[in-house]
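Missing here: one protein chain of the complex. Every other protein chain is in place.
Letters A and B mark the chains in the order given here, with residues in each chain numbered from 1 onward.
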Amino acid sequence: MISLAGRDILHGWGKFVFTGIGLGLLIGVTLSMAGIYRGMVDDAEVLLDNSGADLWAVQKDTLGPYAEPSNLADDLYRSLQTLPGVARAANVTYLTMQVRPLADAASVGDAAARERRAMVVGVVPGGFGEPGQPESLVAGRHLTRGHYEAVADISTGFRLGEQLRIRRHAYRVVGLTRRTVSSGGDPMIFIPLKDAQEAQFLKDNDAIVAQRRRSAANPAFNRPGQPQVLDAVLASQTQSNSVNAILVRLTPNADPNRVAADIRRWKHLSVYTRAEMNEILQAKLIATSARQIFMFLVILSVVSAAIVAFIIYTLTLGKIREIAVLKLIGTRNRTIAGMILQQAIGLGLIGFVVGKTVATLWAPVFPKYVLLLPGDAARGFLIVVIICVLASLVAIRAALRVDPAEAIGG
Amino acid sequence: MAEPTTGPLGAHPAQGIRIEGLRKRYGRGDTAVDALRGVDMAVAPGEVVGLVGPSGSGKSTLLKCLGAVIEPSGGRMTLGEASIYDEGWRIPDLRALRRDKIGFVFQAPYLIPFLDVTDNVALLPMLAGRPNGESRERARELLAALDVEHRARAMPSQLSGGEQQRVAIARALVNRPPVILADEPTAPLDSERALAVMRILNRMARQYQTAVIVVTHDEKIIPTFERIYHIRDGRTHEEAGEGRGLE
Partner (left out) sequence: MKLPKPSRRALSLLAVLIPLLGAFAWLALTSGPLAPVLVTLAEVEQRPIAPALFGVGTVEARYTYRIGPTIAGRVSQVAVQVGDRVNAGQRLGEMDPVDLDERVAAQDAALRRAESGVVAARAQVRDAQARRDFASAQVKRYEQLLVARTASEDTAEAKRQEAQVAEAGVALGLANLESAEQDLGRVRAERAALVRQRDNLRLIAPVAGLVVSRDAEPGSTVVAGQSVVEVVDPASLWVDVRFDQLGAGALRAGLAVRIALRSQPLGMLEGRVERVEPRADAITEELLAKVVFADLPDPLPRLGELAEVTVALAPRPAAPAVPNAALHRRADALGVWVLDDGEPRFVPLTIGARDLDGWVEIRSGLVPGTAVIWHSQAPLSPGRRVKVVEQLPGVAP
């Protein structure tokens, strides 16, 4: 017996392949959508992974530092450091802002075009694998100076040796990382903690000057005969001794929940374990946008399924006369159903291969991370096959209802 | 040209096809229409008979009953030595019956567009479970007999109308059916080609000892029949034809 499906495909292979490719693009979009959803979830995961912390100590009764603002005195970490079970405690600040390369007069436009939204992370420089430090680099080196150096995520577009501007200071890019992003997918730029503290609370120069004028105009600060009061007030206005969180790494055998309870009880801070932080990010921070994407994914899957069904149904209807002839000359229903089913699955296979390929190809072009999990691909494959089988059932039903008598004149 | 072979599929009946008192009623009760009111026909192996009649005379209904795609309401049909209908189907598998015992030739050739000429013909034995090689071999024999051997690898869309019709005839013959039903096989063809098709049908009927029923109202070919059944108001009247024009 020859394969009727194969012959039919071979006969109209151009149409078949192009239909498959069209279907594949649709499947590619669906897979990409799944990838975007996974990417969002993964962004949150890598944020936690990259921080290298077991516990996050934040301002009391906040969900900081990612989901809510949190401010702590920057000397609190010392008291955490001495707790049993704590291996390392390190300050960290997070600040999402626009960062652009340092421009001379000739490249102002270029610099403006390369401006990127980034999460500036202030870390304690010098330590290797300290909490908060990027774990592995793709180029360059870690921060060694206490000031004015930066390690940037490669997706910021900054190059090694380039200078970038954060608030008032220029920072030299000494290292590049990969996949260090905030939960919102913004690439991270690591700078020394002190600079970051300053950047976080430093206003622009105009604002500072205006603030000075305001203070000088306030008779409470500018007392006649006591000019030093004003100086002291002005100096205190530019001080910042806050950080957003303290990242705590535990000793290998410590129980995170017990240490967290200790910190909560004695240090009057809110503390989150890795699992709790994950919950905060997943359930609170990215929940709506992830659900949004997920809904879209569901709709897209339904639409894809409908389109597959339409395509297969239409392909079958186009052959209704041939099917009638086939039935008249004695082809078994099984053979006809098999032909339609095989074509549907063949179409699904081409669609899946095309879809997976294009999704993989265009995934890096997306501005945010697209994570194509093999598990998702396998699930997608299964769903595609199931959809194709279901869709072909409709077509098979139509084909089997064809009356062989239709082939005869009347 | 190969000798007609006989085998399980090609067991030739002595009687060809015989129909007695075949009736067909559409619908029920008051709205019932009697399309066939007792048709009697008998076609011997190797004989080509014409079946003519105006539209609505019951031609198509008769053809469908003969073709086992609709069930008659009464009467008897005998194919070869086997009774296939006697106030009810006597054959459990009508599909196999159509496949193995009846050859169809239509007004349009209705070839399967995605199979080449050989496979269009070879499909029937394949469907009957014959090995591919044997089926194709048999198809090629028939194509050679019908002088379209040279188009064996062509796709149906590449053939002329006459060639397509010859392939369709080859397909009808490939399982050595005792009867071939031809429904307006010459309608789209000009006079010369129509006669050519009739010549082929006659030759093949003789060669393969097949009874051929040609449903037609094509004036060009009516004179070629030696025997013609007129059908009117669901009944047939047999009369002698002219039996000329095929030489």
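A few points about this structure:
Operating definition for what follows: contacts are C-beta pairs under 8 Å (C-beta built on N, C-alpha and C of every residue); 3 or more make two chains touch, one makes a residue touch a chain.
Just so it is clear, the model here is predicted, and its values are computed rather than measured.
Remark: the omitted chain is touched by one listed residue; of A:Leu48, A:Leu63, A:Val174 or A:Ile263 this is A:Val174.
Within the whole complex, the absent chain has one touching residue among A:Thr96, A:Asn241, A:Thr314 or A:Asn333, and that is A:Asn241.
In the full complex, chain A contacts the hidden chain through residues 1-2, 9-11, 13, 17, 49, 52, 75, 87, 124-126, 128-130, 135-142, 144-148, 154, 159-160, 170, 174-176, 178-179, 194, 225, 227, 241, 251-252, 350, 353-354, 356-357, 360-361, 363, 372, 374.
By our rule, only the chains that are shown with their structure count from here on.
With centres defined as mean CA coordinates, chain B is found 69 Å away from chain A.
Contacts from chain B toward chain A in the complex involve residues 60-61, 63-64, 67, 69-70, 95-100, 104, 106-107, 110, 112-115, 119, 122-124, 126-129, 132, 155, 171, 183-184, 215. Those residues of chain A lying in contact with chain B across their complex are 1-2, 4, 7-8, 10-12, 321-322, 325-332, 335, 403-405, 407-410.
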